[in-house]
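One protein chain is absent from this view; the other protein chains keep their places.
All chains are identified by letter, namely A, B and C, in their written order; residue positions are counted from 1 within each chain.
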C-alpha cells in the first residue's frame, strides 16, 4: 500500500514549521487556516531567506557585469533557470523563458504567434470554457487583431472538458489550441494527451496553462508533448514577479521578439536591430533576478519533499475535503465531486448565502478562502452562478484545517439563518 | 552656503551602515568598492527586511482576496503605489502603472500607442542617439509595424543633445517624442523643458525615460509636463521585478489595454471582454506585490534622507571623480567633462587597453565597474568607440572609493604596460 | 474587527427585504455597474422630475452588503433633490472610506449608519459603494439627457 506508506513519511507538521506565516494569529487571536493556495501559495523560510541573502550579499545586475558580484548574481540567476528546467523536464535550459507572471507568458505566446503570421484571417484558435481570464483575453485580442476566429470547448455538467465536439472544433483551420491543465475553479484535470494528439494531427500548436498543475503534480514537459507550457512562481512557493514560459526550442528560435530593449538584442543601430537567441530574445530589460533565486529555492524545497509526495498529499486532502464538505446541507460543489482526475481547488455554493458573505464569515473564524469569479467568469456562467466560494489546499494543509472549515460553514449557515 | 551645510549633515558613513553588501569582502579579502549603481543599485537592510517580512507574515494575493491576510497584502501593495505617486508628484495614484521593469513600461507605451492608431503610416516618432536600447528597439518595432518613420536627435561632441535640428525634427508629422532624462552612458542631463515645449507645440506626446533620473534627482512629474514617465525599481534601492509607468490620467483612460488577463478586466465572456479603468487596465495577472512593498520601503528610505541631499551628494561625488579621473594620462571621458547638467555615470576609455581588461583589472582590486556598450550601442558608435568602462555613483559612494578607483586605474596602466 | 459590526441587523433586514427593488419606468438613464473583483452587478435606473429624484429602481445581484446598500440608497434618495442626493452620496462615501474613523451622521444617513462597520473591512467597501457609484453615473447621464431634450420624454436610452 504505497499510499499509506507515503502518507506516513509525509510529515505535514514538520513541513508547516518551515512556513512562518502559518503561525500567524489573526483578529481575535484566531490561528490562520489558509485555504487559498490556488490564489497564491505561502513561502517557506528557505525561500524568504534565499531572496534576502541575495539582496544583502550578492546583488548586482546580470549578464552585463564583469565584476565578482556580477558573476555571483549571474550564476545565482542562471542557476534558478537550471533548476526550473530540471524541475519540469525541459530538454534544454534555453527553452526556459522568464516572464513576470503566467499572464505575461500567455500574452507573449499569443502576441508573437500573431506577429509571426502564424495566426491570420480565416485561422482558428481553440480554447475552453473553463479557462482563467489570462488564457482567454490574450486569444480574444490576437484573433481580433489578426482576423482569426476564436472557438472553444464546452464543459460537461460534471465539470469535465466536453470532448464530444473535438473533431468539429479542432480542424485544418486550427492553428493554436490553448488550454489549462488543471482548472483553477473546477479543479478538473484535463486529458491533455487526447487534445494534444488531435491538435498535432492537424498541425496546430498546443499551449498548456500549467499554472495550477506545476505546483501540485510532477511535470515532464518532454513527455507531455505540448509546444508551450506556462506557469507562475507565486503559486509554487516562489516569489511574485516571476512566471515561466517553456517552449520547444526550434519554435522559440523561429519566433520574433516580444518586448524590445536591453538584453534581448544582438546588435542595435538607430536604423535597425538584430535579436539574440532564445531565451534572451524574449527577456527585455533587467530580468527577475532575485525572483529566479527565490523560485530556485522553492523548487529545491519541493524537490526535497518530492513532487510525487506533494501530489499524493494534495489528492488525499482533497478527497477528505470533498467528503466532509458535501455532507453539509445546501452545499453544492461546482466541479468534479470526487477526487479523481482532480486538483486541490474546491469551489462551492451554499444555498441562499452569497459567496462574499460565506467567505466573510469563514474569515471571522480565521479561515481564508476566496470568493468571487476566480478570474473564470465564463466557467461560472456555464454553471449559472455569478460567483462561488473556493477552498484550495497545498502541501501544508491538514485534515484539522478542513474540520475547522466545515465547522465554520455550519456556523455561517446558522448566522444567516439558512 | 547650503551646499556645505547639506554636506555636513549628509553622513555617508552612517548611510553605508544600512547596506549590508557594502561590508562584503571579495577575493583576496579586498573590500568591495561598488561603482556600478547606474547598472543596479544596492539595497538597504530596510528594503530587504520589508520584503522578507511581507512574505513571512502578510503574504496573500491582492484585490481578489477578502480575508484578513488578503486585506493586509492589498493594503501593503497599494501603499507602495501611494508612495510612488507621492515620490514623483503624480496628481493621482491611479496614474501609477506597475510594469516588470522600465523596458516593459516603454514597450507598453509604444505598443498601445500603435494599437490605438496614434502612430500610423506617414507619422513620425522622434528619439535620440543617446538612448538606452530599451528606448530605441520598442520604437523601431512600432514604427515598422505601423508604417511610421523613426527619426532621432544627434549628440554633440561634448555629449549633449544636439538641438540645432529641433525645428526640422519635430514637426506636424511627429506623434511621439521619447527621450531619456539622464543618459546612462554619457551622464548627460537633457533640457527636457525645451523638447517638451516644442513637442507639445506640434501636438506630439512626450515619453521620458527617467530610469537614471528618479534615483538621483527630485522628480515632479506634474511640474515636468511630460505625458509619460518611465523608471525602474532596482536602480532606486528597490527590488528587481518592478518598473513604473506614470501617465496622464486622461491619456491612460483613452488607451487600449496592453496584456490581457486577470485583474485588467471589467467583465469577460467567451465572445468579448471589457476592461477596467487605469491603472488596472494595464496590469494583467498577479502584480509585483512584494516588489511594491520593497519599492515603497526604498522610497521611504530615500525620502528620509531627502532627494535634494541625494542629488547634492551625487553632484559632489561626480565632480570629485571627474577631476581625479581626468588627471590620469590617456584617460578620456566620453560625455560631459564637468559636473554641470550631468548625472553620476562616468564612461571613459583608457588608451590602448580594452574596457574589458580595464574592468577586469579594477575588479582584481575590488572595484566593481561596468565595461561594454551599456545598452547604448548607437551612442558608442557616435563617439567611434565599441565599448567603454563606466564608473557610476550613488548615495553611498565615498571620495575614498574614488581614490581607490584612481589608484586601480594607474595599476591597470602599469599592468598592461601602457 | 468583529464580523457582527459588519452584519448589523439593519443590513440583514434590507438584504432580505430590499426597498424599491425591481426595474421601473419611466427613467431617463439606465446604467449597469460591475465589481470586477467579485462579479457583483447592479442595473440601476433614475427618473428625474425636474430637480427631484422621483425614482431609483434597480436589479442587483450580489452579496448582502451590496444589496442592502442599494436598498438604503433607495430610501435615502427618492424624493430628494439631485443636490441633496449628491450630499448624501458624499457623506456615505466619506463614511465608507474613513477606515472606521468617521462618525456617521444619523440625520443624514438614517439606516445608512449601519454601514459604519463596513469601513473596517476594506474588501467590502467596494460592495457597499457599488450601487452608489451606479446612481452617481446614472444621475449625470440623466442630467445630460434632460438638459439636451424635453425632460418629460422618457425611454430606453440604449
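Methods note: contacts are C-beta pairs under 8 Å (C-beta built on N, C-alpha and C of every residue); 3 or more make two chains touch, one makes a residue touch a chain.
In this text the structure is predicted, and so the values were computed from the model without any measurement.
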Contacts of the unshown chain among the visible ones are A, B
Across A:9, A:144, A:267 or A:400, the one contacting the chain not displayed is A:267
Contact with the hidden chain, among B:10, B:320, B:383 or B:415, goes to B:415
Given A:20, A:44, A:70 or A:159, the residue that touches the chain left out of view is A:70
Omitted-chain footprint on subunit B covers residues 27-28, 354-357, 360-361, 363-364, 371-373, 377, 380, 386-387, 415-416
Where subunit A meets the left-out chain, the residues are 63-66, 68, 70-71, 74-75, 265-267, 276, 280
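One rule holds in what follows: only the chains that are shown with their structure count from here on.
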Subunit B and subunit C have mean C-alpha positions lying a whole-number Å distance apart equal to 45
Separation of the C-alpha centres, subunit A versus subunit B, in whole Å, is 31
Subunit A to subunit C, mean C-alpha position gap in Å, rounds to 38
Listed in rising order, subunit C residues that touch 2 or more other chains are 1, 37-39, 121, 124
Among all residues of subunit B, those touching at least two other chains are 64-66, 68, 70, 265, 267
